[in-house]
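With one protein chain withheld, the remaining protein chains of the complex are depicted in position.
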Amino acid sequence: MKGSTMAMLRGVGVSIAAVCLAVVPQATIAQQSGTFKLGVVTFLSGAAAGPFGVPARNAAELTIEALNGGKLPSPYANKGINGLTVEMVIIDEAGGTTKQVTEYRNLVERQRVDAVIGYISSGDCLAIAPLADELKALTIFFDCGTPRIFEDRSYQYLFRTGPHATMDNVAAARYILARNPNIKTIAGINQNYAWGQDSWNDFKLSMEVLKGDAKVVTEQFPKLLAGQYGAEISALLTQKPDVIHTSLWGGDVEAFTLQGRARGVFEGRTVVMTAGEPAMFRMATQIPAGTVIGARGPHGVFAPDNELNRWFRAAYSERYGTPPVYPSYKIVMAILGLKLAAEKAAAGKPDKPTTEAIAAAFPGISYDTPSGRIDMKLGKGHQAIQDMAYGVFRFEAAKGEPQLADAVRYPAECVNPPEGVKSEDWIKGGFKGAKC
Amino acid sequence: MRTVPALAIALVVLLGAAPLIPLWLVFLLTVAFARGLVVLGVVIMMRAGLVSFGQSLYYGLGAYAAGLGANFYGVTDAILLVLLGGGVSALAGFALGFVMVRYREIFFAMLSLALAMILYGILVRSAALGSTDGFNLPPATFLGFVPDPQLGHVLVYGLAATMAIGSAMLLHRFIHSPAGVISEAILTNEIRVEYLGTSVIRILHLVYVIGATAAGVGGALVAIAAGHIDPDLAYWTTSGELVFVAILSGTGHVAAPLLGTVLFELVRSFAVQYSPYTWQMVIGFAMLALILFLPAGLWSLFSRKPRTGGTA
Amino acid sequence: MTEPLISTRNLNKRFGAVVAADDVTLAIAQDETVGIIGANGAGKTTFLNIVTGYLKPDSGLVLFRGLDITQKSPREVTRLGIRRSFQVAQLFPNLSARDNLLVALASAESEWPTLSAILRTPARLAKAEEILADLKIGHAAERLVPELPQGQRKLLDIALAMMGNLALLLFDEPTSGISAQEKFPLMDRVMGATAERSATVVFIEHDMEIVERYARRVIAFYDGRIIADGLPDAVLANADVRRYVVGAELHRRGERPHS
Partner (left out) sequence: MGLTLIYGVMKILNIAHGSFYALGAYSAASAVGVYFSGNYPAMGSFLLLAICGVAAGAISGFVIERGVLRPMYGRDQIVMVLVTYAAFLILEDLIKLLWGVDPYFAYQPYALLGRVSIGGIDFATYDFVLLSLAIVTGACIWWGLNRTRRGKLLIAVIHDREISTAMGINVARIFTATFVIGAILGALGGAFTAPAISVVPGIGVDVIVLAFAVSVIGGLGSIIGAAVGALVVGLTRAAAVHLMPEVELFVIYAVMAVVLAFRPQGLFGQPAARKI
């Protein structure tokens, strides 16, 4: 029995020691005023790392270096963020929301970052959102798609420079109907989690509104990262729909393409891949011609031919050997937005603007990015809207590179709900206030 | 039997230290204690030979019970929510217990895993509960008092610490009670226990419910602390992690799981910060080292002689 | 004649081709001391297993004080006061010798072991010490079972069997693994203790010296059948018994049956 008491006390001793250990490094991470410390959270491991996380990480790295070197084209030519060197702290988004909440707190309270840019998973975004205001930490979501964030409540320190997923699917519906007005049957294959379910739901609703007589023949929900779609493909083949909608991403969309192509899923019908763009360079020879591909915004091949974009594509391709994909574009949008807001807040003074000032300066700004203009219009100026584009895949054997033909650009107001309207209600209500 | 006072001292220290600890650590500790409580349940079950690979079932249940209670029934009182989580899991555990305790070893593990995955599947399919995105909980109140967020977290921390160490005390008492020691006896010789006139099934059922309840309470605490829940809480890797922490901590003493969880959370948090690309590898090696050099778990570092019977 | 303490009616049990119990019918009265003999595989242990509810017979009945206990579980049977020891000591290797006894004591006290109270109460500890001293293994109280020598495990196993209410004690080869000079003292103690608590004893033995000295009645099994039943001298003199059982036993000790 005596041993146990000793053990207990020693145990407590050790935990206290551990705690000290944990606190010490924090003391050493004193905040240098010369730098602007930026936390970046994206997937570095797991299935989302390849298609999203790492391209985003790369783009962030590239942009921040250029920023610190003052090499960015105007209007972003001046060094760093308001002259402060940007120091990037990178965290892996893998591991679940509870872990992300912990890590977010560590970023803000242990590492004392000046702002956090990140989050690809909608679940993580939802979990982090309330913390941003609670910890008064400037936070910018660059990719996650769920419309719920700003539709559910409004925030002071939280911003999303990437438009939410609604527009992907609204535009998708408009696009395929424009190409083929007499569609009879539609089918969907989407991952069995929030993103897939929401995407399919928005698309289905849009189709109902835009073409009431098109009927849904089958809706498949393979589980996330299933990788094997034998059964689903058979189901699709038996139903012979005119259109197949899929929001599969990363390895899944690639696997689906390979298996579907081998079994003729793409023949005699249109397949819409709302998140297909990251795959299109890697699988240039595999994606069947005629597949409709989106990039969750006017990114990548849809991006306008402006100076920023020319710089970005060139620099990125040169450094990483492959052209940037939409996650890369989206994180650049976030960084540039932050820079503008911070400098607007500083109002010419050299020192670091307060978080409050930046948060106050950010809402409603409208700025140029490699993928065109962004307006912080929704969610009281905290949620960006952007144009949306779709195109038809074609592989230019001659040039040996993929292209998207018949690209159509939908203005932001056409595919996004107006301020204060929930996406779903907006679609059901017949897209009231849509300016197309 | 000086463990209980020692635990009490530890609790007082932890609560007293609350204002001094940086907030990120407060949160980390809150989660650690909540999970530690779950692991404690796992350990109690392990002592009776029930190794569950589906403890996330009750972890998730507890969390969702608290979440639903808060969002749909407007219960925001932290203590009530914790009780709710524990209660729901206890009930579920009691019901499922009738089936579960008929199985042993790998079959028990696999069956519990299957059950947990079914819950996971259901949660993912239920759009009303936000599917994989889960949903947020409103900030908790305490007996009608609404603290500001920062203070709120300190209070949740206090609650978690109290719950964890409180249960540790109770369960310490349990493992030295007749039922507790008999549950250990069951681990090695069920038939003899039956031949001594005691029902193996009843004891195991009891132990199972204890484990479920602990998991439920822990789940509710995590839900309140993180302010967000999603189906990952019920995913099999969560269960796996719980079992692993349990083994790494060692089953020798009720304080072991709590301590083990705290250390695990710290290691992971710093692994993620200092080697964002290979943190899994770091943890993997840490585990191997532990298993190799501390077969009896972390606790063997502290307890002098290898435990004989329940006398740790 | 008064109702027997325990009786069986036409017990049958087969394991595949092996007949372990073949129409076993017998009755044992209060205060008898019965030795069961038989070569290995004659069905002695199976008989114990059926009586204590560990095995269910293919057909037949087990009656305890006229009550049918054939389908009862070992636990229920034990609760009725029918307790047994095992051929190979059945203990709790993860517990100390003392805790083994404490567990047995606690289960003997109540069917619903308490959750909150402490197991190691002074009273129980004292009792355990007493038993350990009685078994002359007081020094080994703290040791884990695997650290104990074979013989001491056996003693502990028997001690476990003798806890709580005792009506019928079934010993499965109590002296196997016990040294030649230890076996008689052991049996003396056991018999003394059971006599005090007026419990009826049935024991399986290979050791004919033990059988001759302690059994007041001997039952001989062969191929699951009872081939002889009666006073020790009569049974041990029985030709079949000499051929199938005693002979075999003497062989085991490398002696010739003196004709």
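The first chain written gets the first letter, and so on, giving A, B and C; residue counts start at 1 in each chain.
In this text, a residue touches a chain if its C-beta (ideal position, glycine included) is under 8 Å from a C-beta of that chain, and two chains touch if they have at least 3 such contacts.
Nothing here was measured: the structure is a model prediction, and the numbers come from that model.
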Determine which one of A:68, A:139, A:169 or A:192 touches the chain that has been left out. A:192
Out of B:6, B:43 or B:124, which residue would touch the omitted chain in the full complex? B:124
Touch criterion as defined above, residue of A:232, A:277, A:343 or A:368 at the omitted chain: A:232
Pick out the residues on subunit A that sit against the missing chain. 44-47, 49-51, 53-54, 192, 218-223, 225-228, 230-232, 234-235, 237-238, 250-251, 254-255, 258-259, 261-264, 282-283, 286
Subunit B positions in touch with the non-displayed chain are 46, 51, 99, 102-103, 105-107, 109-111, 113-115, 117-118, 120-122, 124-125, 191, 236-237, 240, 243-244, 247-248, 277-281, 283-285, 287-288, 291-292, 295
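Please note the rule applied: only the chains that are shown with their structure count from here on.
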Contact-graph separation of subunit A and subunit C, given in steps at minimum: 2
A count of C-beta pairs in contact puts on top the pair A-B
I'd like to verify one number: the distance from the centre of subunit A to the centre of subunit C, where each centre is the average of its C-alpha atoms, in whole angstrom. 74
Please tell me the distance, in whole Å, between the geometric centres of subunit A and subunit B computed from their C-alpha atoms. 35
Report the inter-centroid distance (CA atoms only) between subunit B and subunit C in whole Å. 44
Set of subunit B residues in contact with two or more other chains: 1, 311
Please set out, as single numbers or ranges, the residues of subunit A touching at least two other chains. none
Name, in rising order, each residue of subunit A that touches subunit B in their complex. 1-12, 14-16, 18-19, 21-23, 25-26, 44-45, 90-92, 95-99, 101-103, 105-106, 108-111, 122-123, 126-127, 129-131, 134, 146, 148, 192-195, 197, 223-224
Subunit B to subunit C touching residues, read off their complex: 1, 173-174, 176-182, 184-185, 187-189, 191-199, 202-203, 206, 308-311
What residues on subunit C touch subunit B, complex-wise? 52, 54, 73-75, 78-79, 83-84, 86, 90-96, 98-100, 102-104, 106-108, 111-120, 142-144, 160-161, 163-164
